[in-house]
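Note that one protein chain is taken out, while the other chains of the complex remain in position.
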Amino acid sequence: MEKHDFFRTDLLVEHEEMVKHRTEQEKKTLKESEGILFEEKRTGRVIITSVKINAEGEERIGKKAGTYLTLTVPTLFPTDQDGMEEMTEVMISKLSEMTSEIANFEKSKVLLIGLGNREVTPDAVGPLTMDRLKELVPHYYSDDGSRLFVYAPGVTIQTGLETADFVIAMTQQIEPDILIVVDALAARDSSRLCKTIQITDTGIHPGSGVGNSRKEISKETLGVPVIAIGIPTVVDGPVLIADAINTLFSYIGSKIEEESHPSSRLSVSPWLRSDNKDADPTKLIPIFGDWASWPHEERIQLFEEVLSNHDLNTFISPKEIDSWVYQYADLLSKALKAWMEKK
Amino acid sequence: MEKHDFFRTDLLVEHEEMVKHRTEQEKKTLKESEGILFEEKRTGRVIITSVKINAEGEERIGKKAGTYLTLTVPTLFPTDQDGMEEMTEVMISKLSEMTSEIANFEKSKVLLIGLGNREVTPDAVGPLTMDRLKELVPHYYSDDGSRLFVYAPGVTIQTGLETADFVIAMTQQIEPDILIVVDALAARDSSRLCKTIQITDTGIHPGSGVGNSRKEISKETLGVPVIAIGIPTVVDGPVLIADAINTLFSYIGSKIEEESHPSSRLSVSPWLRSDNKDADPTKLIPIFGDWASWPHEERIQLFEEVLSNHDLNTFISPKEIDSWVYQYADLLSKALKAWMEKK
Amino acid sequence: MEKHDFFRTDLLVEHEEMVKHRTEQEKKTLKESEGILFEEKRTGRVIITSVKINAEGEERIGKKAGTYLTLTVPTLFPTDQDGMEEMTEVMISKLSEMTSEIANFEKSKVLLIGLGNREVTPDAVGPLTMDRLKELVPHYYSDDGSRLFVYAPGVTIQTGLETADFVIAMTQQIEPDILIVVDALAARDSSRLCKTIQITDTGIHPGSGVGNSRKEISKETLGVPVIAIGIPTVVDGPVLIADAINTLFSYIGSKIEEESHPSSRLSVSPWLRSDNKDADPTKLIPIFGDWASWPHEERIQLFEEVLSNHDLNTFISPKEIDSWVYQYADLLSKALKAWMEKK
Partner (left out) sequence: MEKHDFFRTDLLVEHEEMVKHRTEQEKKTLKESEGILFEEKRTGRVIITSVKINAEGEERIGKKAGTYLTLTVPTLFPTDQDGMEEMTEVMISKLSEMTSEIANFEKSKVLLIGLGNREVTPDAVGPLTMDRLKELVPHYYSDDGSRLFVYAPGVTIQTGLETADFVIAMTQQIEPDILIVVDALAARDSSRLCKTIQITDTGIHPGSGVGNSRKEISKETLGVPVIAIGIPTVVDGPVLIADAINTLFSYIGSKIEEESHPSSRLSVSPWLRSDNKDADPTKLIPIFGDWASWPHEERIQLFEEVLSNHDLNTFISPKEIDSWVYQYADLLSKALKAWMEKK
């Protein structure tokens, strides 16, 4: 994992969150002219969120130009074969789109790298995906050498070498036409935990989340197109707690609404908590006090401060994390295999 | 795991919690004459809590007579060799105490059973402990057969047989002088998560926590003394959230206290949250509303209700759970090995 | 494994070997009237050898009455998906035949037990097969309990309990309508190593091969029909060496034949070494001395004596044993799954 979290510590997240809380009407007014193209659509059960930033947008919001894709099945569960298959299909088509401009594609050399520590279950999704892809190598092997290269180098604390330096060394040796990295992520929102695939062509910064030197893995630093695929498998304790409190406030808020407008019973879904965003927070104040009216981010910050030396200030994962991680390793390896074959 | 949770769903917990919140003075007044002997002491970094209930106590609080031990190192961390060793020493001596009345002890036959699902990391502590104990069997094997028997049968959903029925069949076949079961537990209090060993001689109910039929594994049902050893490796989402809110309230409460009594700066430790129990909750009401004055249990119940159909209503474990589980398997196997040798 | 080797140490083997070396004509004369029905046929690449012994035959050759099936693909190799699939199909149909007389078959309770030590690769085929079958249990689970039970109890040296006693305890507790055990075997003939499935309804004797007390697992001792499925995954050093010398003698023998009869060039196949059985051994004596004319069994015995305190007197397995063992675990679990569904 090495907490690079391209979606997490950077401005895009806040931008995106901001976008999320806008009404449909408002979303449509985010025009390309501003340098940011936001799009959300649904294919079967999969919600596909795409944010494209061009040079103008990069300058405006300070977030690197490129494409940021999020595939989510809000109702996914650990043994949900159908949901996993729908995500696989969408992922294959999105990967193909994002790599369509690579010249001489069918003969290109591909380097796949699974980041993370295979001995820490929620961090093992990258290495386990590579385990399932190793068996493809012989199919792409000829007298000229291989067209497919697969590595799961482990993390710096196991190998001694910074992950970015490993990737640089391999890229120089292999000279691939494209580099694809798979990694586990920390979820920014507990409702996305284990239900989302994030794909970007802007590269990643292994170690960024933990204050390590931020050597970038990107087209700019390697001279090779980079696709980063991330699965949020852990969530910060403070984020999870603040999310639960949000859900509580929404729930109580809608109960209060129901009483005053009994005809409009809202169903509260955890995923679509913004549904209820118009509930009047002032009605919650008698029960929950002033902080019910604070922005969500401020409650997260409060918990981060309070829990800073506390056990709860840790990354947390669901009890079924073993099952989730195996499923995503299956999903990602299937999608990457199909993408290789389509090339 | 099969969520038997002998400490969890039963009255003892509440009794214990009640006890915990009493002052030292009050604790001393809990006399044996009432049928319950409560004792708390410290050996090095290990806090040992012992609750002994006799027939009178059983009738009074409806909790089975016997001994309930809790060993805790509040400051334990995943690679804390010293802390683990201190717990091991205490555990060996407590096991010896609890089994001192078994006749002909040095020649007794011992059946060790590790409950739980080895494919779910937080539930694997029982099976992994048995993996480390299997290698002892040859040392206790003679022409008369073995004096040590080790099994990790898996869970009902894998084997088809209820765990209690497996234990019954093995007990009838082997006729041991004592049965020791090791299992993972759900923590009732997130500050105990992965920092506690629970030991009881009252037996367990595999499956009790999930509403399955509660076949008891105990001296009464098997005709053999039973020692149950449990490690809390997961915590309920609602419990964790309510604990975090408690910590928040304590923290803010002490800040307010500090302002009025700047000379008595309290350090807030997550473990000893009761330190601050005298903080006046009414001072929190302006910020956090009325619920700041609710009992802790009511906030848990509120989250259980609100999150009932929600992802957060799940068992949760820390990201380092792999590391914790391996360490406890090492600790328990070392303690059980030393106990066997002392016999 | 526990070396029960139902085919190995018992008379049937010698009988079978005797049969193998007869000509086609002779084989046909082994009539059922003698109490033994020998049959060999081929389905695709699979050679199916069936030996059925009735009460008369049991008395005559001292071998327990019942059916002994051997499925072999002589040309099988470790990644041979087609060969494995052909064997799977044959196995499903043979299992159905052997269990066709069980009353109320579709509602019967089935107990599957994988014998052997999962930490010793060639012995792990039983446990690994059960790992793949555990996931079926929920499909056969209802309020009345399960109709499928799956265990891999490990070996006596790990658990303390004799395997047969474990099976007895489980059979008494579960009261299945049929017991199926899967185990690794020692091959009697190195050309069968990892290329053969053996199936019998006569039961097994875990531990028989290593001089342990021979508690039988059979219909007679358990009161339940027993099907034993065995995969030869190791071979005795002396057997392997004697086989290699046989191959050498056959090879040189046929070279000598060729010189005198250049028109009848025999191809020497390792599997069908009896093809060459008519080669005159006396022609080999000048090169290889007198022992070239000895019976195969005597050369095995010589090596057993010479190597008795020697490293080569050990069980040996091919370097690809990991791959073989995983494949057979897949094959057997698929076949057993299909058989369960057909019930």
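List of remarks:
Labels A, B and C are assigned to the chains in the order they are written; within every chain, residues are numbered from 1.
Please note the rule applied: contacts are C-beta pairs under 8 Å (C-beta built on N, C-alpha and C of every residue); 3 or more make two chains touch, one makes a residue touch a chain.
Keep in mind that this is a model prediction, so the values were computed, not measured.
The missing chain, though absent from the view, touches A, C when the full complex is examined.
For the chain missing from the display, the contacting residue among C:L37, C:I61 or C:I245 is C:I245, taking the whole complex into account.
The set of chain A residues touching the chain not shown comprises 134-135, 137-138, 140-141, 145-151, 153-154, 156-162, 165-166, 168-170, 172-174.
Along chain C, the points of touch with the absent chain fall at residues 119-123, 190-191, 193, 234, 237, 240-241, 243-245, 247-248, 251-252, 270, 284-292, 302-303, 306-307, 310-312, 314-323.
Here, only the chains that are shown with their structure count from here on.
Chain contact topology: the protein chains form an open path, each linked only to its neighbours in the line. For the pair chain A and chain C, the distance between mean C-alpha positions equals 51 Å.
As a whole-number value, the distance joining the C-alpha centres of chain B and chain C reads 48 Å. Distance between chain centres (mean CA atoms), chain A to chain B: 36 Å. Under the contact definition stated at the top, not a single residue of chain C touches 2 or more other chains.
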